[in-house]
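Note that one protein chain of the assembly has been removed; the remaining protein chains are unaltered in position.
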Amino acid sequence: MPAPVAAESPAVLLRLEGVEQFYGEKIRILGPIDLEVREGEFLSLVGPSGCGKSTLLRIVAGVLRPSAGIVRMGGRPLKGVNTRAAMVFQSFALFPWLTVVDNVAVGLEARGLPLRERLKKAEKYIDLVGLSGYERAFPRELSRGMKQLVGLARALAVEPELLCMDEPFSALDVLTARTIRDLVLDLWESPEVMTKSILLVTHSIEEAVAMSDRVLVLKANPGRIADEVDLRGLPRPRRPDLPHVRETVDRMYSLLA
Amino acid sequence: MADAMQPLPHAPIGMVLGLLEHLKDAPGGREDLYKLGGPLGYELDDLLPVTEAAKRLGLVRIAAGDIELTPEGRVLAGAEEPQRKERLSRSLRKLSLIADIRRAVERSKRGRAPRMRFLERLQESFSEAEAERQLSTALDWARYGEVFDFDPDAEEFFLPPS
Partner (left out) sequence: MTLAVSVLLAIPTGYLAAKSAFARRLILPTLDIFQSVPIVGFFPVAVWGFVRLFGGSAFGVELAAVFLIFTSMFWNLAFGVYESLITVPEELRMAADQFGLRGSLRWSHLILPAVVPSLLYNSLVSWANGWFFLIASEIIAVGPARYTLPGLGSYLAQSVTAGHNNLTMLALAVLLATTVGMHLLLWGPLSTWAERFHLEESGDRPRRPRIARILGRSRLVRSASLRVVTPAAQQALRVSGRVLDFLGRHAAGSAAVFFGLAVPVLLGYGGWRLYLLFASRPLAAELKGIPVDLLFSFLRVGLGVLISAAVSVPLANWIVRRVRWRSAALAVIQILASIPATAFFPVVVILLTWGLGMNAGAVLLALTTMFWYVLFNVVGAASAIPKETREAAFAFGLRGPRYLRRVFLPAVLPSLVTGCITAWGAGWNALILCEYLEAGRRVHEVRGIGATLDRATYRTGDMQVVAASLASMVLLIILVNRFFWDPLYQRVAERYKMEA
């Protein structure tokens, strides 16, 4: 849920302190990184390939342990997998041997929810992303857009406070990507979805500008935060043809160059 | 039935809906056909079945190199779920393959119809590979409209719980 406009500085949901990642002993891939994601905020990480943004996201999700530094979720340091976050993957990462509904329920199954409850919850989120009717389909029967919708439903089903998305639209065609982007924003604002903040990793500046409250620009070798752009002033919806949107995009391109 | 022999164009229903969305934003709900290709990144191979499908469902009209939303298409493009799904479902049920399967499922006592039966019937008019594709496309559309669903373990179509 986006933060209400007139609130004073909202609570910090995620904080990275001095996070670094090495490859082997000597090669520094990432860091040191300090960043914050506040409650109700949509934050994007933009950068060229090799800047470590996906690595950073995996550290946030807790599937990768940083070589140094602390990840704090809601103030407490993270130990192991981040159970208050959920991830959507670039290549969808659906289990090909599970039906749509089983895929969506997988996180709930891992948390020990009994069968009936998790099916009900899974169906709720399948409905929310617009895939009702496809519960019993297998991933290979679905188009790429639909696969990513399943990925999205699966992440939302565990009702995470933070949604982490790793280049979720880069494998999709233009039209489908646009549709799903709009859907993500709609769901984020909907009262049905409990997610407070979204962390998006993308290599598309246009995408970052279209969706985020704040954008962090990363540079490579080693990966580090080079710039921060505050987009809270830009009203939504941000159609790409609107002049101030185009201006912002131009500005960011020059930042990266 | 006249359209019993007409094969379903192989386009995922999602792309048909995407086409509607795109045309909705175009001025007058109309676009040059050639413009659909390049900027959207679609190949002709992918595009033709989609426009065919949209035409078959009565959602667009194609004339003189232009593609335009019909009144029905306009309503659907502007509709929200679940009204859109309901409306489209009505058009889907008019297609003979989907209608046949639905009827078979409704009539059966267990509410199930074996896939083989339809495959064999289709193979009278089409090659085996094409018959398989027809059923896949029909299933994809039927699933969207919640007309029927498929159980791969028993290889049967069945009525989804409403």
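Letters A and B mark the chains in the order given here, with residues in each chain numbered from 1 onward.
One rule holds for everything that comes next: contacts are C-beta pairs under 8 Å (C-beta built on N, C-alpha and C of every residue); 3 or more make two chains touch, one makes a residue touch a chain.
None of the values given here were measured: they were computed from a predicted structure.
Visitor: Among the options A:Glu109, A:Glu159 or A:Glu206, which residue touches the chain absent from this view?
Guide: Answering carefully, the residue with contact to the hidden chain is A:Glu109.
Visitor: Of the residues listed, A:Tyr125, A:Phe138, A:Phe169 or A:Trp188, which one is in contact with the missing chain?
Guide: Among A:Tyr125, A:Phe138, A:Phe169 or A:Trp188, only A:Phe138 touches the chain that is not shown.
Visitor: Write down which of A:Val12, A:Ala93 or A:Ala226 is the residue touching the left-out chain.
Guide: Checking each option in A:Val12, A:Ala93 or A:Ala226, the one touching the absent chain turns out to be A:Ala93.
Visitor: Looking at the whole complex, which of A:Arg15, A:Arg58, A:Arg178 or A:Lys196 touches the chain that is not displayed?
Guide: Result: among the candidates, A:Arg58 touches the missing chain.
Visitor: Since one chain isn't shown, list which residues of subunit A touch it in the complete complex.
Guide: Touching the missing chain: residues 58, 61-63, 81, 83, 86-87, 89-91, 93-98, 106-107, 109-111, 138, 140-141, 154, 158.
Please note the rule applied: only the chains that are shown with their structure count from here on.
Visitor: Take the average of all CA coordinates in subunit A, do the same for subunit B, and state the distance between these two points in whole angstrom.
Guide: For subunit A versus subunit B, the centre distance works out to 32 Å.
Visitor: Mind listing the subunit B positions that touch subunit A in their complex?
Guide: Answer in residue numbers: 12, 14-15, 18, 21-22, 39-42, 81, 85, 136, 139-140, 142-146, 149-152, 160.
Visitor: Quick one: which bits of subunit A touch subunit B in the complex? Just the residue numbers, please.
Guide: It is residues 130, 132-138, 141, 143, 145-146, 173-176, 179 of subunit A that touch subunit B.
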